[in-house]
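All protein chains but one are shown at their positions in the complex.
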Amino acid sequence: MDWLKTSIMHKRGVARGSVGTTHELTEDKQGTFHYTIGPYTEAVMTIKPGDRVIVQTRDAFNGKVKTPADLPSKVLQLPFANPQNGPILIEGAEKGDTVAVYIEKMAPRGENPRGTCAMIPQFGALSGTSLTALLAESLPEVVRKIDVDEDGVYWSPRVKLPYRPHIGTLSCSPEIDSINTLTPDAHGGNMDLPDMGPGSITYLPVRTAGARLFIGDAHACQGDGEVCGTAVEYPSTTTIHVDLIKGWTLAWPRLENESVVMAIGSARPLEDAARIAYKELVLWMEAEFGYERWDAYMMLSQCGKVRLGNFVDPKYTVGAGIEKKYLA
Amino acid sequence: MDWLKTSIMHKRGVARGSVGTTHELTEDKQGTFHYTIGPYTEAVMTIKPGDRVIVQTRDAFNGKVKTPADLPSKVLQLPFANPQNGPILIEGAEKGDTVAVYIEKMAPRGENPRGTCAMIPQFGALSGTSLTALLAESLPEVVRKIDVDEDGVYWSPRVKLPYRPHIGTLSCSPEIDSINTLTPDAHGGNMDLPDMGPGSITYLPVRTAGARLFIGDAHACQGDGEVCGTAVEYPSTTTIHVDLIKGWTLAWPRLENESVVMAIGSARPLEDAARIAYKELVLWMEAEFGYERWDAYMMLSQCGKVRLGNFVDPKYTVGAGIEKKYLA
Amino acid sequence: MDWLKTSIMHKRGVARGSVGTTHELTEDKQGTFHYTIGPYTEAVMTIKPGDRVIVQTRDAFNGKVKTPADLPSKVLQLPFANPQNGPILIEGAEKGDTVAVYIEKMAPRGENPRGTCAMIPQFGALSGTSLTALLAESLPEVVRKIDVDEDGVYWSPRVKLPYRPHIGTLSCSPEIDSINTLTPDAHGGNMDLPDMGPGSITYLPVRTAGARLFIGDAHACQGDGEVCGTAVEYPSTTTIHVDLIKGWTLAWPRLENESVVMAIGSARPLEDAARIAYKELVLWMEAEFGYERWDAYMMLSQCGKVRLGNFVDPKYTVGAGIEKKYLA
Partner (left out) sequence: MDWLKTSIMHKRGVARGSVGTTHELTEDKQGTFHYTIGPYTEAVMTIKPGDRVIVQTRDAFNGKVKTPADLPSKVLQLPFANPQNGPILIEGAEKGDTVAVYIEKMAPRGENPRGTCAMIPQFGALSGTSLTALLAESLPEVVRKIDVDEDGVYWSPRVKLPYRPHIGTLSCSPEIDSINTLTPDAHGGNMDLPDMGPGSITYLPVRTAGARLFIGDAHACQGDGEVCGTAVEYPSTTTIHVDLIKGWTLAWPRLENESVVMAIGSARPLEDAARIAYKELVLWMEAEFGYERWDAYMMLSQCGKVRLGNFVDPKYTVGAGIEKKYLA
């Protein structure tokens, strides 16, 4: 796409927009999938900035929910949910750099009904959870298997939803923590942000040598907040183009697409996630786009865009964005 | 607009879409503006369902911030901020009914620079406040006067923002509480939701005889969250068309426009506002649109839309919506 | 008690510890009880600083739960819960002053079982509520009638609890808001703080002429947090000694007893209530006890005492205190 030429990735990345080798990260090659994101696991491959990787992701249920009778509480054993591909090492990446991940394409994999949505006991925004700990009975456990193709998500006889694929979980490794794949934080992780789909570039802070990129948790579509706790989870073939920006040090992940740049925060309570995102955006406008700090703050009060990722995971995710036309 | 014919207001309102008498609620006629929304003040006029009212609203600073030197901390005395027009009595309205307010038009009033934005000490999302009580120094107090017309908001030499007018504060009276006009709650009030502009219908629960409608706090534009604490506040001429829906009992306000219906919650922490909004939307889909409860809940997890009103007021406001095409 | 002579009330109050006229505020004299705390109701009596008032309070269920079969959801109609005596006018009280309320004694009234505890649908800390809005079924509605006398609270054949009476709701009127009696805020209100019993002095900010003192909601005992939503609610005869401190302007209520002074905050989320309380305490130590601000802050980090009022009401209440021996 044309806008890419003016993206931060193309302007500041080591590869400057050129595409290098294409790697395949199949299920077989991945072998062991990961349930934590950290510095303690063996890398599955090493790539150069500019390389492309075609990743076969598994669904968040690790493929174990094949029929509506496969209740998550029976077939899954926490914390072994949301399997991740990776870690992928990026040559030259060091603490203090940023990895750029442009999502080129996301295609469904496997047989239909390949989509899965579930209400899981003690999970979801309108249920008591392990953290919002209540004595109320759990909501019923319900599994839904859904046909998905690139034309749509066949939710029910009544409703066909648009195919709006995105990656739920994406990140480099934290420096010393190893964080379960259900939790988003300053490294990225399980952000469940619907904007993180084909055509977007996510910028991820590098905190260990080689960056150690993890990716997984494809969604065929998702509403703001992922309110019941799960999206239309599905196995995907996701093609990413990866670059490295040396010396660009981020506290939290950021995202860019054709029209918007966005800072992303993950925390609880939800207002803290929004505070992080907006603060990062103000500081970004000040540092790189020529805005005086209070001008940026007051102007975002008039034109800032908020995107809610999830408010069901152990931490909640919010993106705060501004249209790029105001940054020119 | 054509879609209005199929709106809930036109289908279920007492006036069925017909427009009755047009009333003018000028500043003079209003006389005393109000700083609480409750059952204890004298009504300014009585209208019939279907009547139109042209309201001269004051800005949230009560017109006292005329230049950048008029610091809010000097010219305003809390709780006397955000003056409201009304209360307007609606004939036949009783506890358990709903008032529908269609906003036809919002025009700027007064001389330019008629818009005002301010950073106010101990107010705003990225500042300590009276509730998120900290020992840090306040951010600087900054006032910005801004030219506004129907072509745009002239933010700075660098940036012209689109004119996106909406009403920040709208509600009927609570049953026995009298709530200051800075706080949104189950009655509506200071929701600061950018969707509440021309072309929208807001449905407000009636809790006292005559409903007692209050309106004020026009914004020429506002970003999601109103992050610095204020929008481009301005005096407006706002034209509303009001109807009454008998026997439709709402726990929280709702909103409808051409493409979306939305339930609105206001609470702290922010996730509770989102929970209220989504719960109300699920129950609405179940009660009136033929959805089974868990189908609605799971489907909103795939296609729900979240709109952030403010997260700067004493309570935060979230709207949870669904496209009307899925409700047909 | 001897310590009273050194209390703030006795040192700074208009009456300087002397006791004036004793008034009786019986149920009959009260006539209409109140469900909001605000400036819009007629005063029930006027007293002078130093006067004593013997108040017959009703229980929070307004006496309607007489047997375990009287379910609150049937016999109560919200918002008509937690009836208050008052408002009592205090001569000479003006905005900016403080009213001191020393609780001399609280005796049970009425026939046994005079105590009531209930689990109420969509209420309580381990249940979904109107604000933490969930789709889970409500917990069962359970009513417990309990014998109470000054020797104890006869909870069950297995457990006798100590009689630890205190007032759940106490405040002067807000300036323009009228706040339902379930909600604590900067005026005081439904704080449900077990420390507010005989032997304590509560300092309440005055925001309207005459102060307009409200009191009610006696508890025979209560655990920290009032976790199920109700204490052992009972009708009481509560004797208070009231004084007025001119020109002492408080942002939030405070409390003093023999060994501790405490600042009280009410907000959501719960950390904001704690922030308010600790901030007020730091500023108090700086303003009146000769502490440098950061010394006070760091020292409270070593010896501050936190008392949890409720975390079940629409706002949560926290007291932050310090032993008086450190203030000498």
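Order of writing sets the labels: A, B and C. Residues in every chain begin at 1.
Just so we're on the same page, contacts are C-beta pairs under 8 Å (C-beta built on N, C-alpha and C of every residue); 3 or more make two chains touch, one makes a residue touch a chain.
This one's a predicted model, so the numbers in the text were calculated from it and none came from an experiment.
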item: Touching residue (missing chain; options C:I54, C:A107, C:A209 or C:M299); value: C:M299
item: Selected from B:S7, B:T132 or B:T230 as touching the chain missing from the view; value: B:T132
item: Chain not shown: contacting residue from A:F33, A:Y234 or A:Y297; value: A:Y297
item: Touch residues of chain C, complete complex, unshown partner; value: 117, 119, 124-126, 139-140, 142, 144, 153, 155-156, 159, 161, 221-232, 268-271, 274-275, 278-279, 282, 294-295, 297-306, 308, 311, 316, 320, 326
item: Residues belonging to chain B that touch the chain removed from view; value: 126-128, 132-139, 269
item: Touching residues (missing chain, whole complex) on chain A; value: 35-36, 38, 40, 79, 130-135, 175-180, 186, 251, 265, 267-269, 272, 275-276, 279-280, 282, 293, 297
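The working rule: only the chains that are shown with their structure count from here on.
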item: Distance from chain C to chain A - Cα centre to Cα centre, in angstrom; value: 48
item: Mean-CA-position distance for chain B and chain A (Å); value: 34
item: Per-residue overlap in chain A, given as positions that touch at least 2 other chains; value: 126, 139, 269
